[in-house]
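Omission of a single protein chain aside, the complex is shown with its protein chains in their original locations.
Coming up: chain A.
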Amino acid sequence: MYPEELKYSKEHEWVRMNGNIAEVGVTVFAQESLGDVVFVDLPEEGSDVEQFAKFGEIESVKAVSDLFSPVGGKIVEVNSAATDAPEVVNEEPYGSGWLIKVELTDTAQLDELMDAATYQATLE
């Protein structure tokens, strides 16, 4: 449910590091709480986002929720598969349902995030 290699925010987003590029998505808890995801609104590639700032919106049939970026930097890629077919966020939240890739300004930001066990403990 909460892969060990990822870092987590209290707003239920995850981060996967590849060099200095952070891949960002929402957790299983988030997608299960939302229910069927039917709409994802993401920013333009090339725009900047600050750590913990809003970067988009995600909607299910019944609910609207803001997306907050667990890391800050330049958004180098957005996942058009998620905006075109939002159900991928329910189906593969840690895989093809990722949302944005951020080029990190400062890797020390990662210290502000939780490991899987700590995140999971916040859900109980």
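A few remarks follow.
Basically, contacts are C-beta pairs under 8 Å (C-beta built on N, C-alpha and C of every residue); 3 or more make two chains touch, one makes a residue touch a chain; residues count from 1.
Definition applied: contacts and distances are computed from a predicted model.
Note on the omitted subunit: UniProt lists it as "Aminomethyltransferase", one of the names in "NAD(P)/FAD-dependent oxidoreductase", "Deferrochelatase", "Aminomethyltransferase" or "ABC transporter permease". Which of A:Leu6, A:Val49, A:Leu67 or A:Ala82 touches the hidden chain is settled by the complete complex: it is A:Leu67.
For chain A, the list of residues touching the undisplayed chain reads 11-13, 26, 30, 33-36, 38-39, 41, 57-68.
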